[in-house]
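Apart from one protein chain that is not included, each protein chain of the complex appears where it belongs.
Right, chain A next:
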Amino acid sequence: MKDSLVLLGRVPAHPDSRCWYLAWNPAGTLLASCGGDRRIRIWGTEGDSWICKSVLSEGHQRTVRKVAWSPCGNYLASASFDATTCIWKKNQDDFECVTTLEGHENEVKSVAWAPSGNLLATCSRDKSVWVWEVDEEDEYECVSVLNSHTQDVKHVIWHPSQELLASASYDDTVKLYREEEDDWVCCATLEGHESTVWSLAFDPSGQRLASCSDDRTVRIWRQYLPGNEQGVACSGTDPSWKCICTLSGFHSRTIYDVAWCQLTGALATACGDDAIRVFEENPSSDPQQPTFSLTAHLPQAHSQDVNCVAWNPKEPGLLASCSDDGEVAFWKYQRPEGL
């Protein structure tokens, strides 16, 4: 299982501090990293190695917790503990901060762009999730403030094809939101985790959602539409979400991130025990009750907690990871024979 994940290289992305998050651009040619040193770095390949192409250092006063590329690849959003979200516009190798979104009362924990490119979501320790609309003139307007969670909201992501938003929180739940008559509402609450939910990932079809938690498990949730064949009850026109699989006993500490490869369907996890793991669904398992096998386990992938794992959107098997040790590592994953 060790050979299924091979190290391609490491870079000291955020020396003497934590590297918190990574995001590949839609073309898969650039990787943005951000960290406790308040900087964002953009990495690209030069031959066989990864080099730093830009450093974005004037944007934030405190830790940058997450970064997200717009679907067109021309913009990068960064969420910071300084309570702001910066929008950077890419101009060849340079990035310019074109807008700073303010409004959250304290640390912004996550930012995500909707697939349409017109909507942005942010979430914060102030327990709220904000939805922002962006127009053709790059003007941002907050269109909704959602106060459904009862504690710090750790992560937000958009569904890959619908305008459906998901959030993960310290209150142990995952919530889903959609637009209803000009306003955003919480349409589902996923309960089951026994501690903080740190991250989320949709599968390529958008029918399933993976969540990872401080309770050391990964849960897979499935969407059931009203009138579904399986007889899962729905309230009104809202789909129902049910937990169809729980991966437990694999991780020995908090799982900080989960990433679902949009090309191959492989699921990678970033764990506080310094390890990276990859799971794949067993092809013969029932789609309503899938089973996943551990296909890669690298115990000392980093020298400290792994905070993020990110699959390259264009190159199957290329995985990037980052850690409290400040480093970013690149890996080649190959599904083992005989699965």
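As a working rule, contacts are C-beta pairs under 8 Å (C-beta built on N, C-alpha and C of every residue); 3 or more make two chains touch, one makes a residue touch a chain; residues count from 1.
Convention: contacts and distances are computed from a predicted model.
S.K.: Given the options "Serine/threonine-protein phosphatase 2A 55 kDa regulatory subunit B", "Dihydroxyacetone phosphate acyltransferase", "EARP and GARP complex-interacting protein 1" or "Cytosolic iron-sulfur assembly component 2A-like", which would UniProt use as the protein name of the unshown chain?
M.R.: From the choices "Serine/threonine-protein phosphatase 2A 55 kDa regulatory subunit B", "Dihydroxyacetone phosphate acyltransferase", "EARP and GARP complex-interacting protein 1" or "Cytosolic iron-sulfur assembly component 2A-like", the unshown chain carries the UniProt name "Cytosolic iron-sulfur assembly component 2A-like".
S.K.: Decide which residue listed in A:Asn25, A:Ser54, A:Ser70 or A:Thr196 touches the omitted chain of the complex.
M.R.: A:Thr196
S.K.: Can you say which of A:Gly59, A:Gly272 or A:Gly326 touches the chain missing from this structure?
M.R.: Among A:Gly59, A:Gly272 or A:Gly326, only A:Gly272 touches the chain that is not shown.
S.K.: With the full complex in mind, choose from A:His14, A:Lys109, A:Arg277 or A:His297 the residue touching the hidden chain.
M.R.: A:Lys109
S.K.: For chain A, which residues reach the chain that was dropped from this view?
M.R.: 65, 107, 109, 152, 154, 170, 195-196, 214, 253, 272-273, 299-300, 303, 305
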